[in-house]
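Taking it in order: structure first as structure tokens, then the write-up.
As you look at this complex, bear in mind that one protein chain is not there, while each of the others sits in place.
Should a chain be cited, it is by its letter among A, B and C, assigned in written order, with residues numbered from 1 in that chain.
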Amino acid sequence: MASNERLGVAIVGLGGAVATTAVAGMELLRRGRVDTRGLPLADVKGLGLVEYDALTFGGWDLFDEDLAKAARNHAVLTEAQLAAVTPTLERMRPWAAASNPRFCKNIVDTTAKKARSLREQVQAIREDLTRFKKDEKLDRVVVVNLASTEKSVDLTRPQFATPESFEKALDANDADIGPAMLYAYAAIVDGVPFANFTPSVAADVPALLALARRTGAPVAGKDGKTGQTLLKTVLAPALRDRALHVDGWYSTNILGNRDGEALNDPASKQNKLDTKGAALDSILGYKVQDHIVQIQYYRPRGDNKEAWDNIDVTGFLGQPMQLKLNFLCKDSILAAPLVVELARTLDLARRRGEGGVIDALGCFFKAPMSRDGQPVEHAMAEQQRNLMTWLSKGRVPRTEPAPERIRG
Amino acid sequence: MASNERLGVAIVGLGGAVATTAVAGMELLRRGRVDTRGLPLADVKGLGLVEYDALTFGGWDLFDEDLAKAARNHAVLTEAQLAAVTPTLERMRPWAAASNPRFCKNIVDTTAKKARSLREQVQAIREDLTRFKKDEKLDRVVVVNLASTEKSVDLTRPQFATPESFEKALDANDADIGPAMLYAYAAIVDGVPFANFTPSVAADVPALLALARRTGAPVAGKDGKTGQTLLKTVLAPALRDRALHVDGWYSTNILGNRDGEALNDPASKQNKLDTKGAALDSILGYKVQDHIVQIQYYRPRGDNKEAWDNIDVTGFLGQPMQLKLNFLCKDSILAAPLVVELARTLDLARRRGEGGVIDALGCFFKAPMSRDGQPVEHAMAEQQRNLMTWLSKGRVPRTEPAPERIRG
Amino acid sequence: MASNERLGVAIVGLGGAVATTAVAGMELLRRGRVDTRGLPLADVKGLGLVEYDALTFGGWDLFDEDLAKAARNHAVLTEAQLAAVTPTLERMRPWAAASNPRFCKNIVDTTAKKARSLREQVQAIREDLTRFKKDEKLDRVVVVNLASTEKSVDLTRPQFATPESFEKALDANDADIGPAMLYAYAAIVDGVPFANFTPSVAADVPALLALARRTGAPVAGKDGKTGQTLLKTVLAPALRDRALHVDGWYSTNILGNRDGEALNDPASKQNKLDTKGAALDSILGYKVQDHIVQIQYYRPRGDNKEAWDNIDVTGFLGQPMQLKLNFLCKDSILAAPLVVELARTLDLARRRGEGGVIDALGCFFKAPMSRDGQPVEHAMAEQQRNLMTWLSKGRVPRTEPAPERIRG
Partner (left out) sequence: MASNERLGVAIVGLGGAVATTAVAGMELLRRGRVDTRGLPLADVKGLGLVEYDALTFGGWDLFDEDLAKAARNHAVLTEAQLAAVTPTLERMRPWAAASNPRFCKNIVDTTAKKARSLREQVQAIREDLTRFKKDEKLDRVVVVNLASTEKSVDLTRPQFATPESFEKALDANDADIGPAMLYAYAAIVDGVPFANFTPSVAADVPALLALARRTGAPVAGKDGKTGQTLLKTVLAPALRDRALHVDGWYSTNILGNRDGEALNDPASKQNKLDTKGAALDSILGYKVQDHIVQIQYYRPRGDNKEAWDNIDVTGFLGQPMQLKLNFLCKDSILAAPLVVELARTLDLARRRGEGGVIDALGCFFKAPMSRDGQPVEHAMAEQQRNLMTWLSKGRVPRTEPAPERIRG
């Protein structure tokens, strides 16, 4: 790969805490003010990923304010870090976003492409990408969705079945097509890679998955695996391997950023809880009777999220034991580097000619998308192994399953 | 494998909490009063492991009391469980043990083969095994060391170099040969599998490893991985995979059983701390600056151990985060099923003709022994994968390393 | 006080976990199988409280099963403790209870005094008490409400204003009069002491408070202060005294007993949350912006409740700190001895001729009732001091307020 290649990263929700942290972080890295700590693929060399300094950021937001102002509000960067990148971030302003208050209630929109038809919105997104590529002299672009969580939709409805039915629904301004789907469609139809880092329904619509296979657009999602669910998929395999039966897993989260505020809308929250729930039962191989996940908007922490988990297990002789976890983490600090790595790996997939769901990227997601209806791997160590194998070899047919547990 | 085969499990420290829990547990399982919960290999079928009801227990202890009395003191079983097995356990009495107050101070011995030479002690152990096999009509025997932790010894001393030098030292009643080595030698010399579930120096002496290769005795060790270290080897790989740098890991343990009392001897404690320390740096690939492990004898808990871990990491942009774990566990409930599985897997190894260190059993140990000086795998998920591969295929040459992290 | 006096304790909810634990506990104490641990006033001597062995228990329940069976289901006692008291408890059966599904949804009633008018229900309760006193040869009786939480009612409605309006409403079968009020009325009208250990509306109706002053019935309530709220009223005064500003207090509870199940009805839950909320702001002297209390029914624990609290404070120079509490407690083990002490202290109040709200008993309650509209003390240490002063001196006029904080 030529070292002067440039990759554009177009982010839906550019003014959010995760996006501004990613943008600021890459700028601080370029200036040598931080090291590559926290970037999972920093020491993967020679396998074709673009360098970090090849990345150029742009994107959409409902709030029309420059990124320096946004970053200041999110209060993720230290005072010194913010000061160092302010001149750069002040020059960056998001493009007008597509939005739909029926899909995400608690966020008031100020810039939205409101009065327009779905087709016009799609067209505007595609033009934004074209202009971005031209203005910034980019070789390629990827799109990453970081916007606030939308409400759930029924994926079995007929307009979501095929690319053709979806496009007819677009023409008809179908009320079930939310903003995240518009961005996904706009990227995929042009073969542009698309990652969904949120629980919203985006590329995970049968129609769009079929379209991606057709256009060769790599897609990945959904819902970034950063804190509590990451730990769940790290611990649960060990509990299974030691045959400790999980009687209950009580997970509670307190968080105070814009994300948490959006989750105060029960519809968005349910969508989030759904993507959080599946991993545990899948890893353990049985339904945990009392698996409870609570998310609570709690302002004193700002972007500093806290998770408290209590796990009740029974072991040998049916005797009960307890494990408790308390994770004092920073949402954007954990998420931003994953966004960067997703952009780099999806771009690699496209250059390798791999379209559709890139299931080797499952380690980045709470609810990994699966290729061709194959069962999804949730266990973190296995996902990491899959990622590393894919990086070194490319997509490989799944002929030999991991010998995790042998039965009869 | 014929279903009427009988495997003897001879335990050093038969009257201890772990051993009595294993013995009682197998009896309760036989009677259908408990299920196989907590037994890691319960659902591995058809690969040659003897059934649980093929196991017969015997062994040595410094305390000459029947197992029912011992189990009552340990207070691990529920009142109802204890009542159910009391008649069986009352008939079981440990054999007189080898001991050496220079190696383990805090335990006063009442039955020890005291006044005898090392050679006489070895001879007595071998005779115990022969009698056990004959009296109980056993097909085969394995030996598992569960005795209290002994002090450390210098393994580079010349008497530990070869089987021949070791045997000369035995003849000379060498002061550096502790009881655990005697048991290991007595088993290995006759080709009997030997597992060391404690931090004591036992089969991990160059002389005894060479002897095991010669006699075909499978060996495994050392120091059972049950609670805090298990979680460490589960979490650390994920921190590494997410490039979260571990600045400090503070681990503190409170426990109130006989094990904890023995650890009040600083020499024994140091030995324990040593086996606990290595895993973290090995998994992360760098030395953690502030890795601190504390063990505190604390009576209110009895056999109920508690671990509290605080982990300080820095992530993207050098920002700090914290993870805390609190594990309220039961030492013997976690350890006893591992002892059972070790007996079954070591027996399988011998029947397959595999002698020396069985490194596929690393998932059971805090400080896994390595075959032929190969690097040791500490990450739990990789160890589990190795175990499952070994169970289904037998020992395989390590031609293709796991693609965990690719460099240049 | 003559040592042969006998005090009857009539409990609403006699088959519940708290009540059966109290009954069994007093029986175990009488037999010398347990000591007075956990009984707050065990070492208060010579001030007129009846002895523990003067207490005789009876009461009502919706479930018609003997107390041995009930206690076995609650699984609070150890196997040995249960065995010791089974013969006694088997002979005890609750009386048919008053109930109203509109007030407490999740509990299905099997014995209720259903088809009857409110007046008939009151009459039945009074007759139960008369029969109890006669059959058991009791000198005096007190009534304690331990029934499941009812929904809230609007206390400003005119029928709750005076004894007269309340009695008219009784005659008219008023839909706003719940079962707890019926028990309170039935006790108070006869001058019998009444304690409300639940969040339900009972004696805390203006009409019933006026009646209690008239008949001289001592009353106390409401909602027993056992776990999380106890700690809140212990810690908050210290945070105030050190001028640490509480920015947020997140309290979450997991519990799996019948109480937790009843709280799955949102109306009952709200009532509970209301009584839990007031103490903190009252102690601190300002409204805590993010004070959040969550209660979650979680079966793996049974009667073993767990509370996790996270407190965010800012101190000197506006710098943030955090305090976290994790209380692994047993609901009935904490509550039962308080019920016993309430019976003894209310009985003492009556013998001293003190009627109406006994505010010196505030330390036993989450939402203490106040006498004559006086401000309520929530700080635990002050409440304890008030109790001890009252025990030694009787009710004293509040001439000199505690010099806790002096303002200009």
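Observations on the structure shown:
Rule of thumb we're sticking to: contacts are C-beta pairs under 8 Å (C-beta built on N, C-alpha and C of every residue); 3 or more make two chains touch, one makes a residue touch a chain.
Just so we're clear, the structure is a prediction, and the values are computed from it rather than from any experiment.
Contact with the chain that does not appear here is found for just one residue of C:Leu67, C:Ala220, C:Ala279 or C:Cys329, C:Cys329.
From the options C:Ala97, C:Ala202, C:Ile295 or C:Cys363, the residue with contact to the unseen chain in the full assembly is C:Cys363.
The omitted chain makes contact with chain B at the following residues, 247-248, 250, 252, 254, 289-290, 292, 294, 296, 298-301, 306, 308, 310, 312, 320, 322, 324, 326, 328.
Chain C meets the missing chain through residues 21, 24-25, 28, 34-40, 42-47, 76-78, 81, 230-231, 234-235, 237-238, 241-245, 314-319, 321-330, 333-334, 336-337, 363, 379-382, 384-385, 388-389, 391-392, 402-408. Counting the whole complex, the residues of chain A in touch with the unshown chain are 78-80, 326.
The criterion applied here is as follows: only the chains that are shown with their structure count from here on.
When every pair of chains is scored by its C-beta contact pairs, the maximum goes to A-B. Computed from the mean C-alpha positions, the centre of chain A lies at a distance of 49 Å from the centre of chain C.
Between chain B and chain C, the centres computed from C-alpha atoms are 51 Å apart. Across the assembly, chain A contributes 324, 326, 328 as residues in contact with two or more other chains.
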